[in-house]
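Have a look at this one.
Missing here: one protein chain of the complex. Every other protein chain is in place.
What follows is subunit A.
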Amino acid sequence: MVKFITSLLALFATLLVATSLQAAPTLTITSGDEKLVLDRSELETFPQTRIVTTSPYFEGSAEFTGPSLSRVLETFDLSGDIRIVLRALNDYRVDGNLRELLAMDPIVATRMDSQPMSVRDRGPFWLMLPLSDRPELDEQEFHRFMIWQLEAIVLD
């Protein structure tokens, strides 16, 4: 009986690990009471935008794809002066004015060089700015919005 329970627990644990290793973090978007949780496949159903850019975070240039932030947020009421808070897995937060942020044409990148990004590769979602296309954004004050391991977006 004990042995059975133990083996059952082990099986459960194995299943748990297996699912956990497979399971990827999601992106949670909240605005007041509204809440939207999106995983990668859902994000990839949005119209995709492609950014090829260099950045201070990796060597050379890379291709990023994903929906633009404005597409992701378009289900929400974006009227008025909205403050946006971006939070990463490591609890790093950046906040700013939504309109200003959207003006930087950010995308919620889900793939780097066509490959999904793992947490180790700073995925699964990375807010990417078109630094190479818009060199004026290649400044430290904009770099801070290029938050990786993006976990949640809060609008208020």
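By our rule, a residue touches a chain if its C-beta (ideal position, glycine included) is under 8 Å from a C-beta of that chain, and two chains touch if they have at least 3 such contacts; residues count from 1.
We take it that contacts and distances are computed from a predicted model.
Asker: As a check of understanding, state which of "Nucleoside ABC transporter membrane protein", "Aspartyl/glutamyl-tRNA(Asn/Gln) amidotransferase subunit B", "Sensory box/GGDEF family protein" or "Spore cortex-lytic enzyme" is the UniProt name of the chain not shown.
Answerer: "Sensory box/GGDEF family protein"
Asker: Touching the absent chain in the whole complex: find that residue among A:Phe46, A:Phe76 or A:Tyr92.
Answerer: Going through A:Phe46, A:Phe76 or A:Tyr92 one by one, A:Tyr92 is the residue touching the chain not shown.
Asker: For subunit A, which positions touch the chain that isn't shown here?
Answerer: On the side of subunit A, residues 6-7, 9-10, 13-14, 16-17, 19-21, 23, 25, 56-59, 89-92, 118-122, 140, 143, 148-149 touch the unshown chain.
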